[in-house]
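In this view, the complex is presented without one of its protein chains, the others remaining in place.
Chains here go by letter, A and B, matching the order in which they are written, and residues are numbered from 1 within each.
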Amino acid sequence: MSDNILARAGKMHGDKIECREKYKAQLEIKTHRDYVLNLLTWLKSERYVHLSFMSCIDWIEENEFELVWHVFSYESKNHILVKTRLNREKPWMHTAINIWPHVQPYEQEIHEMFGVYFPGNPDLSGLFLHNWLDLPPLRKDFIAKDYSLALYTTDALGLTPPFDDIDIVEITAEESRDGE
Amino acid sequence: MEMDNLYLANLREEKQNMWGGLVNYFRKRSMWMLYYCTGCGAIELPPTMTSRYDMERLGMGPMATPRQADLLLITGYLSVKTLKRVIWSYEQMQEPKYVVGFGSCPINGGIYWDAYPVINHLEAFIPVDMSIAGCMPRPQAIIDAFEKLMGEIQEGKAIGYKRYEKHYDWYKKNQDAVLGRTEAVLKPWNDPFASNPSVDELMALEKGESNV
Partner (left out) sequence: MYLPDGYTTLDKISENDDYAVYDLFFGPNHPGMHGNFGYVLDMVGTEILRVRPNAGQLHRGFEKAMENKLWAQNLSLIPRVCVPDPDPNEVAYCQAVEAILGVEIPRRARYIRSIVLEMSRLGSFLMGMGGVGGALGHYSTMYLMMIDRDLILDLFEALTGGRVYHIYNIPGGVRRDIPDGWTDKLLELCDRLESKLPEWDRLLYENPVVQDRLGGLGYISAEEAMSSGITGPSLRACGVKADVRIDTPYAAYDEIEINSKLSEGGDALARAVQVRLDFEEAVNIIRRLVKQLPDGDYKLDLGNISKLRVPKGDAYSKVEASKGEFGYYVVSDGGLKPYRVSVRGPSMPAGMYLCHKHLRGMKIDDVAVWMASFAICPPDIDR
């Protein structure tokens, strides 16, 4: 923690955040959903310019989604995980594209995979899935194995073809003479 | 014997045509492969094509468009989006055309058998003439498979395209079951934000809910 970022964060934001040092040069700051953008803007001004990516975790037992932003500073070499929790029934989050424009595809992916809504993101259409009508697939109540067995296996597709002319039979000498 | 057996019907046709066997000999020696890397198995294609395991001595070379290619190589797994495009490319190819399934994934799903976007059996959607097992197959295995395919072409056994033509309904039924679904497979989902509300509307809704 060569730049004392956690101490300065505590002074700046007081009791709106909760800080912890997890491992060497890996820190964690938890905050409320509506304060995240303030915190991210402050971190970017403190030379934490690199946003690696965004993750989302489905805590189904606690009925919450957790969003994590990973930011990194090239000067102090610290990695900070900014975390927040969302209500699982109607999950939505302010978009961060005005701070880091390249977060737009990550938010698009989280919308598709978890169903979290980001008002203000210009394009939240589907990226990876084709003709998807089920639950967002990375949620814990979606069982991928059941889906795959229901759609892609022999029972579903009727794999045994209803024709038997694909057998390569050995022909005898008379049969081959018949054709001439 | 059954006149419906496609293999026998094809052999008979060839014997009646005096060029039958000779055409097969030339066809097997100039298979042009569609240059479409569909999955992770495609990483073993450059070593097979370049100088070390040289595929060109068998007469094979890469070709850019489906209209001019004979061989469609499904290198590895097929996600549903790729399947749509593979069927489209396969139907644009001119006959005679051959399909080689590369790796374990087109055979039975391979390592992605329980994954939601990956199909498990390729033979249900397009006819496969040769399958290569392995994850992923080595260049020597690929060359071996191509030589076997050449042997089958010579003997008139690689007639997948005729089967596709004759039993198109069955293939189309399977394709529609996966690609043209209109209902959810497990449980449909209603997006609570389908009306695209703005931030102010959402905050107002929450304040209203907390006041109630």
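Couple of notes before you dig in:
Quick note on the criterion: a contact is a pair of C-beta atoms (placed from the backbone, for glycine too) under 8 Å apart; a residue touches a chain by one contact, two chains touch by 3 or more.
On a predicted model such as this, the values are computed, not experimentally measured, just so you know.
One of B:Arg27, B:Lys81 or B:His167 touches the chain omitted from the figure, and that residue is B:Lys81. Contact with the chain not shown here comes from a single listed residue; of A:Val68, A:Leu133 or A:Leu149, that residue is A:Val68.
Residue positions on subunit B in contact with the hidden chain: 34-40, 42-44, 46-47, 50-52, 62, 64, 66, 77, 79, 81-82, 84-85, 87-89, 91, 111-112, 114-118, 135-136, 138, 172, 175, 179, in rising order. Residues of subunit A that touch the chain left out of view are 22-23, 25-26, 44, 49-53, 55-58, 68, 70, 74, 77, 79, 81, 100-102, 104-106, 113, 126-130, 137-138, 142, 144-145.
Here, only the chains that are shown with their structure count from here on.
By the touch rule above, subunit A contacts subunit B in their complex via residues 89-90, 92, 94, 115, 117, 119-120, 128-131, 133-137, 142-154, 156-159, 161-163, 165-169, 171, 175-176, 178-180. Here subunit B touches subunit A in the complex through residues 1-2, 4-8, 11-12, 15-16, 79-81, 84, 109, 113-121, 123-124, 157, 163, 166-167, 170, 173-174, 177-189, 191-193, 196-199, 202, going by the rule given at the top.
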